[in-house]
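All protein chains but one are shown at their positions in the complex.
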């Protein structure tokens, strides 16, 4: 089981702030996970409509789409940051 | 008559903060004035020992050594600035 | 450098006070020559905006800010660094973010503060949503390409200096 957390418009489109999921064996990278989530429902499809826009973090560190998800406890998806 | 004012180590070497002088006709530029002052006494000679180091202002505006002194009411000589 | 760098990192809902934060970092020290502060404030966008809502990723926000400060400390001879970022509802005229850098010399303080802001903008997990003056909830603020470029110039500078 891995904890998924969502922020800003990714959270709004997913319709939730977080969830616990069991990842299928086919999900190896962050990009695989985004694609898998996008196939679940309409909201998720909208959240990941432009997957290259969505950023990800594993255990609170920024990662690229090619990063393997194996061993992750918490995976976050969010839009490009707009703080500061 | 023109007012001459001196600052920092130029003031210390000149032995005064200001004076009123009548400029001879031979003094046309700031460089001429520095040379003329340097010839007056030992302190002044020391103040203008390296004339290219001494900066000048006419009526509170920075000027170059080539600037004519004609019409000036107040001419200042001082070292390179070290404020800030 | 005289000992370790004083640092303060804060992620908070409450406003902060510039003078208090600068004082925290510099009080009683006689080796600091330059202090640069950057304060980011909420603008009303010519009256259209009633507030910004700042969402953040708790835990990661603090961690990422600490990593950005680590990097600044490695690049410049800093004596003190403070970074505070607020979250929650912020009204026009209120402060959002503060960066304070202290160094013996001014160029290090200026560059480090500018670097910290560029990196916070593109790496710290905060997102702004607009609340409009007409009562409606506006859209999420979009990231700006020029912010990415501003952050990238520091990588280029590093690559260059490493030759």
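To keep things simple, chains are lettered A, B and C as they appear, and every chain counts its residues starting from 1.
Simple rule for what comes next: a residue touches a chain if its C-beta (ideal position, glycine included) is under 8 Å from a C-beta of that chain, and two chains touch if they have at least 3 such contacts.
These numbers were taken from a predicted model, which means no experiment stands behind them.
By the touch rule given at the top, the unshown chain touches B, C in the complete complex.
When the omitted chain is restored, the residue from C:69, C:109 or C:124 that touches it is C:109.
The chain not displayed touches chain C at residues 17-19, 22, 26, 28-44, 46, 92-93, 104, 106-107, 109-110, 113-114, 117, 150. Residues of chain B that touch the chain left out of the display are 5, 7-9, 11, 57, 60-62, 76, 78-84.
In this text, only the chains that are shown with their structure count from here on.
When chain centres are defined as mean Cα coordinates, B lies farthest from chain C.
We define each chain's centre as the mean of its Cα atoms; on that basis chain B and chain C are separated by 48 Å.
Between the Cα centres of chain A and chain C there is a gap of 26 Å. Centre-to-centre separation between chain A and chain B, using Cα means, comes to 72 Å.
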